[in-house]
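Every protein chain of the complex appears in place save one, which is left out.
Up next, chain A:
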Amino acid sequence: MTDTKTRGSISLKGSATLVQEFFNFGINSILYQRGIYPADSFRREKKYGLTLLVSTNPKLEEFLNPLLKQVESFLARKALKKLVVVIQEVKTKEVIERWEFKIETEDVNEEGENSTRQKDEKKIRQEMADVIRQITASVTFLPLLETACLFDVLIYTKRDATADTPADWTDSGACLIKDAEQVQLRSFSTAIHNVHTAVQYKPDL
């Protein structure tokens, strides 16, 4: 083994793009694995060395695309603290699953000095792949969703970021699950954004 390593510089904006891309594939993977949308409404796409499933539902794309664009904007301004995918029963609106992506942002400037960090992009993508793989493997312990379910995305931001939130966004509760079981999944880091993943659910034992 040699000491030489491939290293690359990553900026706040570049990191935001990478993380936003991860959220896109992460959310789609959750929606597929948990059966929120029919399996035949997903197409296969190669990413992070994995074959991932991405929804082809136009309504879903209409919902996710602007949301992820806004998320990228928050990430690039170090304003995003948490992104949560909430799964609820359609009938009762009871929250039965909660996927939490907690974001920690390093102290970097948007431009100029101290605006970049060193980390190989390949390494970042590998870490992202590990998280996605765990999302896929989570069906091992998660309960089967036998009733029709819906999903929502909660965005936790810093207070000073609320000024430019889209008009169609509304305040929401935390949608917590009482007596939930929580499983901490792998984390990844872009050297600027550290993303910690966890899933909360209610085992029906």
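Observations, loosely collected:
What we mean here is this: contacts are C-beta pairs under 8 Å (C-beta built on N, C-alpha and C of every residue); 3 or more make two chains touch, one makes a residue touch a chain; residues count from 1.
Simple rule for what comes next: contacts and distances are computed from a predicted model.
Matching "BUB1 N-terminal domain-containing protein", "Protein VACUOLELESS1", "AP complex subunit sigma" or "AP-3 complex subunit delta" against the UniProt entry of the left-out chain gives the name "BUB1 N-terminal domain-containing protein". The chain not shown here is touched by just one of A:Lys13, A:Lys47 or A:Lys123, and that residue is A:Lys123. Touching residues on chain A toward the chain that is not drawn are 5, 38, 40, 119-120, 123, 127, 133-134, 137, 139-144, 146, 148, 181, 183-184, 186-187, 201-205.
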